[in-house]
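With one protein chain withheld, the remaining protein chains of the complex are depicted in position.
Naming follows writing order (A and B), and every chain is counted from residue 1.
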Amino acid sequence: MTTPKTPSEKQNRSIQRHNTRRNELRLDIAIGLLLLGLLIIIPIFGPGRYIIGQITLFFIWAGVVTNWNLIFGVAGIYSLAQMAVFLVGGYTAALMGFYGDAPFWISAWIGAILAGIASVIIGAATLRLRGPYVMLLTLAIAVMIQKLVVTDVECFYYEGALCYPLTGGPRGLMKFGDFGFREFLGYKQAPLGKYYLGMILLTISTIFAFVIIKSPFGSAFRALRDNQLLAASRGINRVKYQILVFGMSGFFTGLMGVLYAGHFKTIGTNMLEIELLLFLLSMMVVGGLGTRWGPIMGGIIIMVSNELMKEMGEWRMIAFGVITVFFIVALREGVVGLANNAWLRWRNRSSN
Amino acid sequence: MTGFLVVFESGLSQGAIYAAAAIALAMVWGAMGMLNMAQGAFLAVGGYASFAVVSTLGFPWWMGLPAAIIVGAFIGACLYYSTVKWMYRAPSYDTNIVIATVGVAIVVENGLLKIFTAYAKRQPFHVDGGILLDTVTLRYQTLINTAVALILMLVVAWLLNRTRTGTAIRAVSLDREAAELMGVSVQKIYLQSMVIAGAIAGASGVLLTSVIPMSPYVGHDALLKAAIICVIAGLGNIPAAFAAAFILAWVETSVSFLAGARFGFPALLLLVIIVLLWRPYGLFGRSQGGRV
Partner (left out) sequence: MENKQLLNVANITAGYHGHAVLRDLSFSINEGDAVGIIGPNGHGKSTLLRTISGLNSLMAGDISLDGVSLKNIPANKVVEQGIVHIPQGDHVFSEMTIRQNLNMGAYLPDAFSKLEERLELVFELFPKLKERESQRASTLSGGERRMLAIGRGLMTGGKMLMIDEPSLGLAPIAVDLIYDVIRQLSVEGRTILIVEENISRIVDFVDHIYLVDNGAFVWDGDPNELAEREEMLQTYLGG
């Protein structure tokens, strides 16, 4: 593309860009409404508790990956501590429920805020680090938390003859209450409460993510990711943006953690294991690092593949490993990236 | 006195294992700028290779170590051909390769799980018993492991400093383009680095599983500790990694002894977090690449 030189050329170019953005927005809204519509009506067909539960799980993971993508894909900060932030949210709600009988609807906010703070701390810690060192630092933080919790076996609290460690220890936390859907909707319909709650949370989270990506925020992150020195010389304040993105992403991830705790009524540090890390990583990579729809599309693909491979034992994880390696080696732009390229090629061909 | 001996002996034992694992990681990280997250899986492969060769095929127990070295070299090559070869010229290579190696690690570990099942196996390369000092036993295995780690370190140091291949590896790690302009094939060097590192990782796996029960995931903690050692010793500085491994092992066992076993590893993790916050490229690292 040649650089526009005359004022009218420049005006045409900016009109072009405005139109592209508007079309992109329309496309996003169309896809979003379509998906949302589908998800809203699925329960009407009575697919059963299992499927409702799995889609709820999809909401949770897609929510985590959407927010992880902001840090990892858009900002290019390869943090591996996302699940630790997730657990801060979940554990806060669980601990408050277990020790204080706090209702979930209140502890959810506290959990999310604490998760946001934790995320900001991690973000601040990674400010001066580059590349694999970021991964190492965040991994060290996550593993440290995991080791400390999982070895916590000293009895802190006794219920009759049962011993409970302060943090729940290796068994994790249970019996901390939940969202109260069972009382509200009855046993049969309770899963639907969590389903729609998850859907709403994912939708809000996704909208926030899209707004960030398409805003000057997003271009600032991309600029920082692609060429730090150039961005700095243009006056982009890296510290401010880094703290902000970690904070927001942490808040929503914490909410997802709370949702998980309320849905499964149990939470433990097994979420910090490498298998789950790869599972979520594959969603992000297959969908497309840094793309808007990547986390959701990747989430759908991986969750569906997971269902199909449920009976395959070890082959399931092997398959996920191979898929992740394949995508990161050969198809770094992911499924959404491929679709984008195909769309651009089609549009260029039709306009020529 | 007993306390000191316990700390010393277990630190020595752990240190030897960490040293071997760290040397393998340091080689590849220093030479190629690659944090190999599949290293933990390679440790497990080494252990299982020794087990398979000795227990299943019936070779004498000491053949376990050479078998692990050969198998390790082989999967080092496999890792190169499946990931590095295609990725090293692309942007964000140093972070993408970490993701790729995580994927490979999962594949390898689950493959081991499939072949050998989750039941813990005993590493055939082991010697029981030891020398009684006061009330603490200085295990023969500890002495053997320390000797093996030392030999590995010396071999690698000799390779890197006295052979043309080793010098070329060092050259590539210092200035890749300059080395290319001298006729060095970067691809060949990367392959060689990974084969050597794989071989050492295989050997470390045998050492590791001689004191810990074997499982496909046995290498996870060791990998992280090796990474901590590399960051603290300075990427690719082999003799420093060797020394740092023992020092950090003693730190770990001391903390475990004084504050409780559960705080040993977290203490090391906290240490590396503090170091990275203070020096973003490790204690001795530089901002351009590493050195071997």
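For the reader, a short list of remarks on this structure follows.
The rule is short, and it goes like this: contacts are C-beta pairs under 8 Å (C-beta built on N, C-alpha and C of every residue); 3 or more make two chains touch, one makes a residue touch a chain.
Keep in mind that what you see is a predicted model, and the values were worked out from it rather than measured.
For the chain that does not appear, the touching partners among the shown chains are B. When you scan B:127, B:174 or B:283 for touch with the missing chain, the hit is B:174. Touch with the chain that is not drawn comes from one residue among B:186, B:212 or B:251, which is B:186. Those residues of chain B that touch the chain absent from the view are 164, 167-168, 170-171, 174-175, 177-186, 291.
The rule is simple: only the chains that are shown with their structure count from here on.
With each centre defined as the average position of its C-alpha atoms, the distance from chain A to chain B rounds to 33 Å. Only residues 76, 78, 125, 128-137, 139-141, 143-144, 147-148, 151-152, 274-275, 277-278, 281-282, 285, 313-315, 317-318, 320-325, 328-330, 332 of chain A touch chain B when the two sit together in their complex. Within the complex formed with chain A, the residues of chain B that make contact are 29, 33-35, 82-83, 86-87, 90, 92, 94-96, 98-100, 102-107, 110-111, 113-114, 220, 224, 227-228, 231, 261-263, 265-266, 269-270, 272-273, 276-277, 280-282, 287.
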